[in-house]
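Here the complex is missing one protein chain, while the rest keep their positions.
Note that the chains are named A, B, C and D in the order they appear, and that numbering of residues resets to 1 at the start of each chain.
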Amino acid sequence: MTSPAPASAAPAATERHARRSARRRRWMRKHPPLILGAVLLVLVAGLSLAAPWIATHDPQALDPLARLAPPSAAHPFGTDALGRDLFSRVMWGGRASLVVGLTVAVLATSAGVLLGLAAGFVRRADGLVMRLMDGLMAIPDILLAIALMAVTRASLTTVIVAITVPQVPRVVRLVRSLALSLREQQYVEAARALGTRLPVILWRHVLPNMVTPLVVQATFIAATAMLTEALLSFLGVGLPPQIPSWGTMMADGRNFVAVAFHAVLFPGLFLAATVLSVNLVGDGLRDALDPRLSRQL
Amino acid sequence: MTVPSPQADQAGRPPLLDIRDLRTHFDTPDGTVRSVDGVSYRLEARETLGIVGESGCGKSVTALSVLRLLPTPPARFAGGEIRFQGTDLLGLSEREMRRIRGNRISMIFQEPMTSLNPVLTVGRQIAEAVTLHQKIGRRQAWQRAVEMLRLVQIADPERRAGEYPHQMSGGMRQRVMIALALACHPDLLIADEPTTALDVTIQAQILELLRDLQAKLGMGIVMITHDLGVVAECCDRVVVMYAGRKVEEASVADLFERPLHPYTRALMASMPSLQGRGGRLAEIPGMVPAPQELGTGCAFAPRCPLATERCRRETPDFTGAATGHGVACFEAAPARHQPVVLHRHAGARP
Amino acid sequence: MIAPTSPQAEPQPNPRRTATPSAPPLLEVSDLTKHFLVGGKAGRGRAGGVKAVDGVSFALDRGETLSLVGESGCGKTTTGKSVLRLIEPTAGSVRLEGEELLGLAPSRMRSHRRDMQIIFQDPYASLNPRLSAAEIVAEPMRNFADPAWRGPGALRDRLAWLFAKVGLRPEAMAKLPGEFSGGQRQRLGIARALALKPKLIVCDEPVSALDVSVQAQVVNLLMDLQAEFGLSYLFVAHDLAVVRHISHRVAVMYLGRIVEIAECERLFTDPQHPYTRMLLSAAPIPAPGARTTRVLPIGDPPSALNPPAGCRFHPRCPMARPICRETAPPLIPHGSATGGAHRVACHLVS
Amino acid sequence: ADAPPVTLRMVPQADLKILDPMFTTNYVTRNFGYLVYDTLFGQDSHGVAKPQMVERYSRSEDGLTWHFTLRPGLAFHDGSPVRAADCVASLRRWAARDNYGRAMTAAGAEWRVDDAEDGGRNFTLTLKKPFGLVLEALSKVSGMIPVIMPEKLAEQSPSQPVTEVDGSGPYMFKRDEWVPGSKVVFVRNPHYAGRTDDPDFLSGNRTGRIDRIEWIYLPDANSATAALTTGEVDMLELVPPDYIGPLRADGDVRVVEGGAYQANLIVNQLHPPFDNPKIRQAVLHAVNQEAVVAAMGYPPDLRLAHCASFFICGGANDTAAGSEPYRKPDPALAKRLLDEAGYKGEPVVVLLPTDYASLNAAALVAIQTLKSIGMTVTVQSMDWATLVARRAKKDPPASGGWSVYVTQAATFDANSPINNFMLGAACGNGMPGWPCDEALDGLRADWIRAGTPEERRARLDGFQERAYQVVPYVPLGQFSAAFAIRKDVKHADRLWGDVPQLWMLDKAAGAP
Partner (left out) sequence: MRHLLNRVAATLPVMAVVAVLVFLLIHLSPGDPAALIAGDTASADDIARLHAALGLDRPLWSQFLLWAGRLAQGDLGTSIFTHVPVSRLLAQRVEPTLSIALLTMTLAVAASIPLGVLAAHMAGRWVDRLVMLFAVLAFSVPVFLVGYLLIYGFAITLGWLPVQGYVPLSKGVGPWLSHLILPCVNLSLVYTALLTRMTRATVLDVLHEDHIRTARAKGLGVVAVLGHALRCAAIPIVTTIGVGIAFLIGGVVVTETVFAIPGIGRLVIDSVQRHDYPVIQSVLLLSAGLYVLVNLLIDLSYRLFDPRIRA
């Protein structure tokens, strides 16, 4: 390459950059749910991260004599059955939901990708993996999670595992079906013809082309995981109560719904808003990246 | 303007189909796509008009515009009119349009594999069209379906009528499509690349069948294709399209004998012939422009060996329609049989 | 009835061969057979399955183009991919420069892949949409460390050379496949196939998806490259005009078998098998009135799932005799003038 | 005519799982026991044991020999008569598991049928040592109650609950309609032979007035309360504390005080740090009873700001002896004691129940208390069932055992040195927490042997003084539970204590 190339490349690059960012802006305008979801999610995540500075009280400090107080200036969201400040707890509690959502999404997706690729590309593994997944799929998610919680002690880790396990088959099936169709893609066939080794094919040709559906699937898993965490807590088999989470808060509050609805309402609203934002992001990504996915996911 | 005048033919009847300066645009987030940008042609009963052009030049959009099957939005009729037996189709209500579709104007599509409903028997699909447009009972409609299948030379039509599309080969499906299209004896049949997806032997069968049926039923046919061979075999007149415009129109014999537009000539030169193993083929450099990238000037100018400054500046009008051989080119008219000097591609030295 | 597994004789020495008489041809395929199991899960499919390729034999010399033609589903692609072992053949032998490829361990096979490449029909599906043009073309070179292109500098030079060879500008290297037109994508595919300096390229309908004007560019490129590097092509196509233009020899396939194989010129001027004749007569000729009469096969092609006994073409052959129904005709030399290079599988041709 | 049976629907405080009142200390099972079984003696609302199944009894001068005669006409649900042999078998079964029963066995108790022919109505108790509480034992209200079941049931192994039900109580258990986890159905026992005297707590005529009783278990406080206000059920046996206020405001519902309860902090005395009485004292000093009971949700009028007794304040054995130092919560003193006792930050493993809201609340306050005096607290949450299994482990806290859990006891499990499930446990007992103080054991035995009420009172004080020194467990405060009954149910005012005496209630026929 000689000197003229970069000289002519520079304006081309900036022009392309400008065109891309223009396209991106247009693209964003075309997908309001995505924007709405992302903004909401950033907001919620920001509040949770900033909890130490926003919270007005120690989220764990009991004040039995001021229990179930309705919202007031001192307690914007009121207090719970033990007199703890709900506003502070709600701010802190987002962390559990976000951690559970994120971890489960990452774990389930990674496990699913490994098993799914094995099933899709290693004929001998296929039968075994898929039978196992069929078995797991046959047990309803929530029941399986509940049962897993029944045999372990409640902790953040066990909750994450219990929520992850039922999600894995979903990813495996997705990955496997993607793998089977990608395997037949001509560019994968071309790679084989070019003498590319299987691991390289998986890494260069198969995985990158799965990213879109996987990212979308992962967002849905994250949303489901947050809801499931709350559900398990609500049913009394979730996170241990000393971890403030929206789920445990609602579980605490469920016995007082008729006398102190705020104790359930505020964590519920925050949870719903978070799950909604993740779902919106997922839907938006799906529609924006690959509209054909809507049937698969 | 050189649009043919809307006058009636000798018998005093309006032409079967008369498209004038049709402009069909798509409003997309990336801007307006002028897929069809001023196309006019006319078709008489019992006539076959071929429309040729490369992929994306607006052949299908023109055809779908006639039946108003394009989704609006994003499609939009930016101008022109489509007169069918004198009535402007663009002015009809959706309900009136529905009475015309499948009844007086029918259409066959390119993909025989996917153009039939996979979950209904073919007999039912044909009968459905019949009951929709004609006041006859289900039994009679079914009878009609069987007759139509027989007409398109499907063996054992009584049994086949009860079968599903997946039980048939591609050629048979295309024949079912034809039966479906002709079930109500339309006056106009639009065939959008009816044989592109088929093998040559099947293609020959289908084209012959269409010719036969035209002779029997007397409909006008608009035959859309990108294969000049098909045009040569079964059309009376041809319209050559490029980038949403009509660039040349002539009778088949005229067109093959003395193509006027440089694009038409280049197209013919670039086709390998069945006559012998050749040396190098003539190439048309560059590629068909994307419709949203069209600027002013002749759309073919960037690829045209004869292009002048004027070509790049102004869009040439379509001239010579009255003589029966029209062309939209500044340089074409006088240049009879002038050899076209084509570019050799720079990178491909022998 | 007892049908011989291969009705075709052993490949005969090819008169076109350019190397010394004792050296084996570049590619020698004999009795190649591929049966696909169908019906989903293993074991429960119909015994035998689809006989996609059923005893195909041919040889291909250095610098030669052999075309495979035939109707859709006759096994052209399967033959091409079996040669490369992209599909694992059921039986038969594939020898590259005398060495048997079938049954080679994967690692040994990999080293042979340098000598054999493939270009696909669909220029959209055959390029990974997420890799840049340079990465796509560099992939085979990364797979095989060769001193000629080891190291980033050498690799860049080689890439630049390849891009120039196929007529792509160096700026194109950074682009994604989605930013290219069909013809340019096909050039990328060719550059990738060329990267390892192969001896044989299987071209699976490389121009069928392209517009006429672009098709000429690619056909020219393929021929130029052959002339420059002495490549051999196994050229799969259904457009007879292209085939005639590009091939040295042509093999006509019908339902998994070769029915006729001959020098290109001879096949087109003096076809012997009834099916070949029909194929040739069915092709539309882009010249009005050129067509005289046309003999077409009867009915639709039978399914490869259970092909007819005897000569597979007999149900559609207007000249079929009783013997055709019973015995599969062997592929035997026709006419002494050809020195055995023209072979036909038909009872009616002596 | 087929008038629909008058049905009373009650939400029980817990789900009925075990059908053997001599097997478990579960209150639901006990309440079930009082419906389907009868006892030899029944306590009245003054705490006096009244003959119930027994027609007459006699006690020898030395108190070592007792003769009992059953009332005639007593019959089990199938109509077969209740015989002395059934009583003897049942009492032996009871004695194998119950604290009182064991104490009597320790005093050499022997049960014998008198009239050999077909089991008759007479039987005898002989003792080797004096035992002052025979009638209290036979009329005990809580823990495992000595009900009378047919001999063939009573003879089954006492380490397994009896799963069949056949009693001589006022109601019969409808096994075919039993939906574990949801519904228990009783119908009136046609063979029940009631006494003639008025019903009073667990004594007197216990003949049922209502044809049919359904226990509908609704674990969700909202559902239960809402069901009561809309009339879908007639009664809540235990009103969720936070709903006492709203229900009191409901014109159709009457809220009845339902017996005193004591919240308790049970400490494991086998292992450090709570093997040291001084540390137990420190905790006792730190506890703020009012905060605990407030956290449990009881309204101010149903909770005591402070109860200065190991026994039920306001009950028969209420005494303040030895409680003087503990009148006010004193965290500073607690810290000092902790230092003096040489507490070095040994971890305190607290078992936190997640499925009992009020215990959870009490435990959380306790945890905050322990932390506030500088103890190192490790919290392990679990459901009650797991907790029950876990608390039986004697391992050190660090290796799978435990240090502390919170529970509550109703009046009859708290109000005497022997009823009280922790104070009643002697050295070598199997009671989780494993309190052991020889002196206390001696004082308890003295109390049991005491002949006169005055004597007993004095010994009780001594016992409690010692208890405040060794602190076998830490009382967390006292409160009253509440029943809630719809006003169309009659005689709700006769209910007393924490046993739902459903036989007393009545309801107009045709009421929903």
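Couple of notes before you dig in:
Just so it is clear, a contact is a pair of C-beta atoms (placed from the backbone, for glycine too) under 8 Å apart; a residue touches a chain by one contact, two chains touch by 3 or more.
This is a predicted model, so every value here is computed, not measured.
Among B:Met177, B:Ile206, B:Met219 or B:Leu255, the one in contact with the hidden chain is B:Met177. The residue from D:Asp114, D:Asp275, D:Asp383 or D:Glu465 that touches the chain not shown here is D:Asp383. Considering the full assembly, B:Leu116 is the residue among B:Leu116, B:Met148, B:Ala243 or B:Leu260 that touches the omitted chain.
Per the touch definition above, the residue from B:Leu43, B:Ile100 or B:Cys329 contacting the chain not shown is B:Ile100. By the touch rule set out above, chain B reaches the unshown chain at residues 67, 69, 98-103, 106-107, 109, 111, 114-121, 128-129, 132-133, 164, 166-167, 177, 180-181. By the touch criterion stated above, the residues of chain D touching the omitted chain are 15, 17-18, 23-25, 97, 159, 161, 163, 178-183, 216, 218-220, 222-224, 226-227, 229-230, 232, 355, 383-386, 388-389, 391-392, 430. In the full complex, chain A contacts the hidden chain through residues 33, 131-132, 134-144, 146-153, 223, 227, 230-231, 234-237, 250, 254, 257-258, 261, 264-265, 268, 271-272, 275-276, 279-280, 283, 292, 294-295.
What we mean here is this: only the chains that are shown with their structure count from here on.
Centroid to centroid, with C-alpha atoms defining each point, chain C and chain D lie 91 Å apart. Note for the complex: chain A touches chain D at residues 61-62, 64-65, 67-68, 81-83, 153-154, 236-237, 240-242, 252, 254-260. Contact residues on chain C toward chain B in their complex (touch as defined above): 71-72, 164-168, 181-184, 211-217, 219-221, 223-224, 227-228, 238, 240-242, 244-247, 264-265, 268, 278-291, 294, 296-297, 299-301. Against chain A, in their complex, chain C makes its touches with residues 81, 84, 86, 110-111, 113-114, 116-118, 120, 122, 125-131, 139-140, 143-144, 156, 160, 170-171, 189, 192, 196.
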